[in-house]
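Next up is a structure, given as structure tokens.
Removed: one protein chain of the complex. Kept in place: all other protein chains.
Going in written order, the chains are labelled A, B and C, and every chain counts its residues from 1.
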Amino acid sequence: MIEINAELLLGRKVCDVNGEKVGRIEEFVVETSDNACLVDAYLVGASAVIDRLSAWSLVRPIQKVLRGRSVISSYRVPWEEMDLSDPEHPKLKVQRSELRHAN
Amino acid sequence: MRLKGFLAGPLLFLIACKQPTTAEKLDSVRSWLETAGMAADAWMHHTTPDRYTRQTLELSQKTLAQLAADLRKSPTPGIDTALLDTVLTRSGARLTEMARLVQTRNSPGLRGQLDSLRAEEAIIRRLADAAAPPE
Amino acid sequence: MKLVRDVLDKKLTDREKCEMGRVDGLLMRVGERSQPRITHIVIGGSTLWMRVHPALARLSVRLARIWGPRRTEPITIPWSRVESVGKDIRLDVKARDTGALDWELWIARHVIERIPGGGSEEEEE
Partner (left out) sequence: MKKILQLTLGIVTSVGGFLEIGSVATAAQAGALFGYKLLWAILLGTICLIFLVEMSGRLAAVSKHTIVEATRERFGFPFFSAVMLGMVLVAFLVLVAELGGIGLSLQILTGLGFRWWAVPVSLAVWLLMWKGTFSLIENGASLLGLVTVSFVVAAVKMHPEWGSVAHGLIPTVPGDQKAKYGFVAVSILGASISPYLMYFYSSGAIEDKWDTSYIPMNRIIAGFGMTFGGFLSMAVLIAAALAFQPRGISVEKFEQAALLMTPALTHWGFYLFALAMLFACLGAALEISLSIAYFFAQGLGWSWSEDLTPSRDSRFSFVYTAIILVAAVPLILGVDPMKVTMLSMALTAATLPLAIVPFLILMNDPSYLGGHRNGWISNSVVAIVILISFVLAVISIPLQIIGG
């Protein structure tokens, strides 16, 4: 049981189980129920930032072009698949290929 | 923070300003002689108060002396430096005299000095045009 | 709900809608197999500057030690106190008791009230 500063996780690079870089932690999807706040999943990858900046109307034209080359891609990583034992170097418990794209 | 490099740019500007060229210095000389003339003329028409006029004349004299020293240090070909220097020294002394005349409210005396100042400025303009390549 | 977009850096107000700073940090408890949960909202200098650079965080702690209300560790408020998350985040607390206003009160008493016309905190009660 460890306690970490969630805000410091932001922007940290995430690698999958065999060390391949997946992206950066950009968002925490949480569930609030009877005054508790449970983390459902993490959004990893650059497009999550654009989502957060909701600068889509500025970026959308560019994004359409780039989507093809998957430069802007983001994954929704359920909490079970994220290993935060070493907060400095978050790791996935699965391979990158098994990840599901966010929206 | 990738933005750090971005902020380093503006800090570069705080270094000392560049050294002006001779042509720019001569322009400055004429600009300050004209400023002194304009201020003195305005004072004679009761447009500007005494203290302001005197201070402006003194400021012109101080700036002129600085410019004269710079010009003396870096003589450039094509300019009769000796003549330029004598004219600048005479103008400098004249500006101090004009400031004194304003202090003693001697308007007629100032008018005389102003005409001589204009003559000196004409000499300097001729020198500057001779040196600067015709446009 | 998205934590960073909807909670982090948002303004905090107490029961009486009095401003008490912003969400500078969030404490997250991660268990071996249990679902991670956000346990506390964190307000206060060193957490804030740690997000920019650790050296700044050390600097802010050193400064807080020599000047101000001598509070060095940040203020943590349990998530259970969160009443609503909207434009601002409303907490079911009294700002003064949480220590979030220590700097505000310290500067008011030691600097502002010493200057004529500064008014005084008591006026407010």
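In this text, a contact is a pair of C-beta atoms (placed from the backbone, for glycine too) under 8 Å apart; a residue touches a chain by one contact, two chains touch by 3 or more.
These numbers were taken from a predicted model, which means no experiment stands behind them.
K.L.:
Out of B:38, B:65 or B:79, which residue would touch the omitted chain in the full complex?
P.N.:
In the full complex, the listed residue that touches the missing chain is B:38.
K.L.:
Sort through C:10, C:29 or C:96 and give me the one touching the missing partner chain.
P.N.:
Residue touching the chain left out of view: C:10.
K.L.:
Going by the touch rule given at the top, which residues of subunit B touch the chain that is not shown?
P.N.:
Residues of subunit B in contact with the hidden chain: 1, 3-4, 6-7, 9-10, 12-15, 17-19, 27-28, 30-31, 34-35, 37-39, 42, 45-49, 51-52, 55-56, 59.
K.L.:
In the full complex, which bits of subunit C touch the chain not displayed? Write them out.
P.N.:
4, 8-12, 18-22, 24, 48, 51-52, 87, 103-105, 107-108, 111-113, 115, 117-121, 123-124
We adopt the following convention: only the chains that are shown with their structure count from here on.
K.L.:
So, what's the distance in Å between the C-alpha centres of subunit C and subunit B?
P.N.:
59
K.L.:
CA centre of subunit A versus CA centre of subunit B: separation in Å?
P.N.:
Taking the average C-alpha coordinate of subunit A and of subunit B, the gap between them is 66 Å.
K.L.:
Which positions in subunit A are in touch with at least two other chains?
P.N.:
There are none in subunit A.
K.L.:
Note which residues of subunit A are touching subunit C in the complex, please.
P.N.:
1-10, 26-32, 35-40, 43, 52, 54, 79, 84
K.L.:
Along subunit C, where are the residues that touch subunit A in the complex?
P.N.:
1-5, 8, 24-32, 35-39, 42, 47, 50-51, 79-82, 85
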